[in-house]
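Just one protein chain is left out here, and the rest sit where they should.
The block that comes next holds chain A.
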Amino acid sequence: MTAPEATATSTPAVDESILLNVRGLKKYFPIQKGLLRRTVGYVKAVDDVTFFVREGETLGLVGESGCGKTTAGRTIIRLYEPTGGEIYFKSTVLGNSAPKMVNLLELDKAQMKLVRQEISMIFQDPVNSLNPRMSVGDIIAEPMMIHGKYGPDSEGVIVALLERVGLRADHLRRYPHEFSGGQRQRIGIARALSLNPRLVICDEPVSALDVSIQAQTLNLLEDLQHDFNLAYIFVAHDLSVVQHISDRVAVMYVGKIVEMADSEMLYNNPLHPYTEALLSSVPKPDPKYKSDRIIMQGDVADPSNPPSGCYFHPRCRYAVDLCKQKSPEFRELKKDHFVACHRAEELKLRGI
C-alpha cells in the first residue's frame, strides 16, 4: 500500500501542463460463489495506482498479461466504475472553454457524457472493435451522433478524417469485413478522433497486428499526436513498441505501478528489479548479441490472493526479508523517476 504522503509527492500539483492526474485508483472485481452469489473475495485488478499524463505527451503503460493495465485504462473513462481513488482531468468542455480540473468520479452521468468527447479509446482487437453491421462512415460518425454533433457537413469531416488516417473517401460506405487488420485499426483510430479528443487511451492498439503494420500504425499515431496535440495513454506489453512511442513509461505489476519515469531514464537506468527483468527480455536486432535474459522464477502473482509485502518478492532476485513483510512505498527517488522498491537506492540494475 502506498502511503498517503508518497501519493502527494508523486503529483506536482502546480504543474499546469498536467492533463490527467490519477491518484490511488482502485478497481476490485468481486469473486462471487455459490447459489446466493456471496462475495468471497476480490480480484484487485487495479490497486492503488497513481500516475499523471501531461498535455500532448505519451505515457506508456506496460506489464505482463493480467497485470491490470487494460483495466486501468478502462476505469479512467469509467467503462468500469472504480472502487476508489480520484481521476482529475483538465476538461475544456466542462470549464466553459477555460480548462478546469475536474474529478471524473464526482461527475454525474450528463457531465461525464460531456467529458467523453475529450477522452476516447482505441481498442486492441481490430475485428471485434468495429460493429460488422455498420458501414465505416456510420462507425466513425457514431460518436458525433451520440453527442448530437452530426450535421450536414459531418460527412466531409469524416472523409477528411479517413484520408488523414490513410484510407480513401470511397471506403466510407464499405463494411469492416472488407478491410485488412491494419486498415480496420485505422478505422478505429478515425473513430477515436472524430470528436477532437485531448486524451486517447490506446489499449494495445498494435498487438494484434503484424510487425510491418505495427510500425506504420505507430507512425500514424505519432503523426496524429503532432497534428492534433493529443495525449496518449499507451497500454502495451511490448517494451520495444512502448519505447518507440512513449515520452514516459509506467510499469505495472499485479495491479500496482512499480516504476514510472521518462522513457529514456527508465530504459537506461531502471530502478525496479521487475523493470530490469522485462528489459532483459527485449529482443535486440543484432545477430552477434549474446542473449542474457533474466529468467523470472514462478508465475505472476494471483491478484485475488497476492503475496505479502512487495508483490514481486517471490520472483525477485534481490529480495530480502523486509520485502516479504512490508509493502514498499511508491516514491520519487530522482526527479520524475518514481519507484516502489525497498532496495532501489542500493541496487545497480542493468538497462538496455
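FYI, a residue touches a chain if its C-beta (ideal position, glycine included) is under 8 Å from a C-beta of that chain, and two chains touch if they have at least 3 such contacts; residues count from 1.
Simple rule for what comes next: contacts and distances are computed from a predicted model.
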The complex's invisible chain, by UniProt name, from "Carbon-phosphorus lyase complex subunit", "Sulfur carrier protein ThiS", "ABC transporter permease" or "Sarcosine oxidase subunit delta": "ABC transporter permease"
Touching the absent chain when the full complex is considered, from A:20, A:59, A:102 or A:159: A:159
Identified contact with the non-displayed chain, of A:29, A:42, A:150 or A:175: A:175
Option touching the unshown chain, where A:79, A:320 or A:352 are the choices: A:79
Listed residues A:113, A:326 or A:350, member touching the removed chain: A:113
Hidden-chain contact residue, picked from the options A:71, A:129 or A:217: A:129
Missing-partner contacts on chain A, residue numbers: 74, 77, 79, 112-113, 116-117, 119-121, 123-125, 128-135, 142-143, 146-147, 153, 155-156, 159-160, 163, 169-170, 172-175, 177-178, 188, 191, 195
